[in-house]
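One protein chain is absent from this view; the other protein chains keep their places.
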Amino acid sequence: MKKDYSLWSLFTKGLKHNEGWDPAWRSADPKPSYNVVIVGAGGHGLATAYYLAKEHGVRDIAVIEKGYLGGGNTARNTTIVRSNYLWDEATMLYEHALKLWEGLTEDLNFNVMFSQRGVFNLGHTLQDMRDIERRVNANVLNGIDAQMLDTAEVKRMIPILNTSKNARYPVLGASYQPRAGVARHDAVAWGFARAASKYGVDIVENCEVIGMDLAGGRIQGLQTSRGFIRAERVGCVASGHSSVLAKMAGIRLPIDSHPLQAFVSESMKPVLDTIVMSNAVHGYASQSDKGELVIGAGIDHYTSYTQRGSPHIIEHTAAAIIELFPIFSRVRMNRQWGGIVDTTPDACPIISKTKVKGLYFNCGWGTGGFKATPGSGNVFAHTIAKDDPHPLNKAFSLDRFSTGHLIDEHGAAAVAH
Amino acid sequence: MAEPLMQSPLSAFDLGVQARAIDDSRGVWASEIPLLAYISLRGDAGDAAFVEKVVSVIGMPLPVAPCTFAASNGVTALWMSPDEWMIVCRRERLSELTSGLKSILQGIRSQVADNSGGYTQVSLQGRNALDVLQHASVYDFAALQPGRVVGTTFGKSSVYAYRADNGFRLIMRRSFADYIWRYLVRAAAPYGLGIAAIEATGHAGQGVAE
Amino acid sequence: MFVLFCPHCQEKREEEEFGYGGEAFRVRPSTPDTVDDETWGDYLFMRSNPKGWNWELWSHATGCRKFFVVKRNTATNAIAGSWTLAEGRKVYDAEGGAQ
Partner (left out) sequence: MSHRVKHSGARVDFDRPLAFSFDGKSYGGYAGDTLASALLANGVRMLGRSFKYGRPRGIVGAGPEEPNALTQVETGAATIPNLKATQVELYDGLIARRTTGWPTLDFDLKSLCGPFSRFMPAGFYYKTFQNRTLWPRFEHIIRQAAGYGSAPEEADADTYDHRHRHAEVVVVGGGACGLLAALDAGRAGLQVILFDEQNEMGGWLLSSPNTVIGGEPAAQWLKTIIAELRSLPNVEMLTRTSAFALHDMNLIVAVEQLQDHLPLAERSETKPRQRLHRVRADRIILASGAIERPLVFGNNDLPGILTASALTTYLNRYGVGVGKRVVLQTSNDYAYQGACDLANSGCSVVLVDTRMRPNTAWEQRAHVAGVDVRPGYGVAAAQGGRAVKGVKLVKLDADRNVMSGEGPTVECDAVGSSGGLSPTVHLYCHDGGRPYWDEEKLAFVVSATGRAAAGIYCVGSITGTFGLQAALAQTQQTVGEVIASFGKAPAQETRKIETDEPEATPARRIFRVPDGKAEGHGQKAFVDFQNDVSAADIHLAIRENYRSIEHIKRYTALGFGTDQGKLSNVNGFAIAADALSKSIPEVGTTTYRPAYSPVTFGTLAGPHEGDTFEPRRYTAMHASHVARGAVFENVGQWLRPQYFLKPGEDQEAAIRRECVATRRSVGLMDASTLGKIDIQGKNVREFLNRVYANAWTQLAPGKCRYGLMLDENGMVMDDGVTACISDEHFVMTTTTGGAARVMSWLENWHQTEWPDLDVYMTSVTDHWATAAVVGPKSRQVLEKLCSDIDLSPGSFKFMDWREGTVAGVPARVFRISFSGELAFEVNVDASYGHHVWEALMEAGAEFGITPYGTDAMHLLRAEKGFIIVGQDTDGSMTPFDLDMAWAVSMKKPFSFIGKRSFARSDTAGPNRKQLVGLLTDDPSVVLAEGAQIIERPDASLPVAMLGHVTSSYFSPELNRSIAMAVVRDGIQRRSDDSRKAGRDVLFAYSRGTTHKVKVVSPVFVDPKGERQNG
């Protein structure tokens, strides 16, 4: 792939009033038929297309998006990337992603501003500390950078954190993953779109899938707002809307779509140079390169596709942030928003074949799939190309919900992230 | 062994010491009405036999309309749900009422459970009592009519509330009383909070009648 | 944020008084021991999760502690009504179930 984004190109194009820049990706009209159609141009869908083309040599691919690409949860997440999960299956999957993240900017020739500033998962109760110890040890044995810190160490590294013993939930310690970080979420979608486009992938925006044609237990193609598209294989990567797509194929998924809200403060001078998460207090925060605090917490308890939630959730999150960082009390919220997260019973994703041949689902990432974007696309591409799961996503098939082989990450993920 | 002494949930705040007669100097007057008896009563409001039998023990019709309460002869019966009431009375009448209810409801689908240790009440008066509740609860207290009782939020906990003594009465669970009181003190601070003297405090059997 | 009408308390109350209980009228197999793993898994975990009208359970947590049903549009947050479990069942059945 030609690396045409560089200081040099900025210089030469700048001299010519920046008129020479090419479209980052090619917007295509849908062709009548494709080898593989990916539904959903979020980070995961675009990454899937990219790796299908790059690693599996599939050429005839379209990514179909009902809105603007990257406008789903990719546009609205708090961008935390980490791999310190509890169970082996999850850890390995997220670590696969984290390794890809570490080379993603260079791979895509697009700076996704992946910033490895470390994540602290605070412990506030004795059980939190047991869970942290368990998780950190598991991480280390899985080859993941993870450390356990006591209160004093946490305080030394995050001086503005409230570590008072009199706090409602005093900080008893934390796990720390130095390689964790944040990234510029939109850039991830754009970077993958651009890279996939260079491989000839058709990216079709403003095209909504409204039906699926099945015959003989096989997918035939998709009814869309822009006409019928024949497809040999279809990969659905629609996050919050997965159940809607599944219904078109007569499938039910173990998914509830909930609002998940987040908000940002006004932009400020650097004050927090890492990521702090707390399950018990129920909030987390980091500060972006632009200077705003990016803050989130748990989901709204009811289901909704509205991309907005209830204000008391935001109020509670603000209270949690003040509990953790009393100095932020006078800081102001600039904007709040919501996404639609596809939660599963075990807080783990589904990357799976279905009972419809040629139809695959990648969903259920819930509150925490941004961090998996490259890894998810990578293994899903393998699953579609080979009609067989990649070893890393074997455990994440739909049949775990009838065999009982759940991978319960709730403990590690009670707060959204 | 010391004489059995009852302690109300808010006894740690020593409210009695701070209590004084209500006047205009404060916007809010609050006090605990401690150590009453609370009986959880369950049964079907649609079951005529049940309703009738209860009447014979509590001496008044059981309020069956949603969110209402009735009081008579020192007994208050609060509607909690279509099949649940809270009977509040002086401690002295606890065993009479519980055993009366239990025996008369034999064979009728019902439940009688003494919950006296589990609850306390706070009375909230003064010109800003409503303001304080609006700082504490999502319920539309301005619209709460006399004779009605509601279960609603109080900060991050919950209470049952109704209008009484030119103000409000809040019934809360024992273990949350400390939190609710602190919240109330905080919410009342801008208006000036006074601790109202009540008729009697403290000892077993000396709770205040409704 | 919602205001729900509690069919038991007969009042509209703020969302904070309630707990969400998920999809209403899910059917537990009458003889679980005889159904196959897939059927059981379906009952346990699979959800319709509709975008549109949804029959759902709520409980009046700080009030009467009763579970009741609400018909709510998950695409708009509009609410068509709320009923006691028994009344709701009738309306639901009359509509031909979850549509």
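Just a few scattered comments:
All chains are identified by letter, namely A, B and C, in their written order; residue positions are counted from 1 within each chain.
We take it that contacts are C-beta pairs under 8 Å (C-beta built on N, C-alpha and C of every residue); 3 or more make two chains touch, one makes a residue touch a chain.
Since we're looking at a predicted model, the values are computed, not measured.
Note that the absent chain touches A, B, C when the full complex is taken as a whole.
When the omitted chain is restored, the residue from A:318, A:340 or A:372 that touches it is A:318.
Listed here are the chain B residues that touch the chain not shown: 1-9, 12, 35, 40, 42-43, 83-84, 109-119, 131, 134-140, 142-143, 155-157, 173-176, 178-179, 182-183, 186-187, 189-190, 192, 204.
Against the chain not displayed here, chain C makes contact via residues 1-3, 14, 19, 21, 28-29, 31-33, 35, 37, 40-41, 44, 57, 59, 61, 65-67, 76-77, 85. Not every partner is drawn; the one left out touches chain A at residues 5-7, 9-11, 14-15, 17-19, 21-27, 67-71, 75, 88, 92, 102-103, 105-106, 109-116, 124-127, 129-138, 140-143, 148, 160, 168-169, 184, 186-187, 190-191, 205, 265-271, 273, 289-291, 306, 308, 310-311, 314-316, 318-319, 321-323, 326-337, 345, 400, 402-406, 408, 410-411.
Rule of thumb we're sticking to: only the chains that are shown with their structure count from here on.
The geometric centre of chain B is 32 Å away from that of chain C, both derived from CA atoms. Each chain gets a centre from the mean of its Cα atoms; for chain A and chain C, those two points are 30 Å apart. Each chain gets one centre point, the mean of its Cα atoms, and the points for chain A and chain B are 49 Å apart. For chain A, no residue reaches two or more other chains under the stated contact definition.
Multi-chain contact residues of chain B, defined as those touching 2 or more other chains: none present.
Chain contact summary for the complex, chain A toward chain C: residues 241, 243-244, 247, 252-257, 301-306, 309-312, 345, 401-404.
The touching residues of chain B, when paired with chain C in their complex, are 66-67, 80-82, 84, 138-139, 150-153, 158. Against chain A, the residues of chain C that register as touching in their complex are 1-2, 15-16, 19-20, 22, 37-38, 40-42, 44-51, 54, 56, 72, 74-77.
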